[in-house]
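Shown here: the complex without one of its protein chains, the others still in place.
Let's look at chain A:
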Amino acid sequence: MTMASPIPVPMPLAALARRARATVAAIDWHMLTPAEVRRLREFGLDEGVEIEMLQRAGVGGGPLACRIGRMAITFRSHIARAIHVTL
């Protein structure tokens, strides 16, 4: 709805290029199961943290890999769709 603004527009994590870093802007926690929410929080995922794309989803939709803080984690692409980042 808004026109181009100086405030960075969040984009889905899945759109992040390999080796690119971004800040987590919003997480649609309701799109995830309670177990996924718990584990992601244990991995330190939260609004405001830095995230880096290590490996994009593989051919045929395999899992992707990201770095949060100093920790690398791997998860399926439906989780990436719930995470929005700003560059």
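In this section, a contact is a pair of C-beta atoms (placed from the backbone, for glycine too) under 8 Å apart; a residue touches a chain by one contact, two chains touch by 3 or more; residues count from 1.
Methods note: contacts and distances are computed from a predicted model.
Missing from the rendering is one chain, named in UniProt as "Ferrous iron transport protein B" (options: "Transporter", "Ferrous iron transport protein B", "cysteine desulfurase" or "Gas vesicle protein"). Not every partner is drawn; the one left out touches chain A at residues 33, 35-36, 38-44, 46, 54-55, 58-63, 65, 69-76, 78-79.
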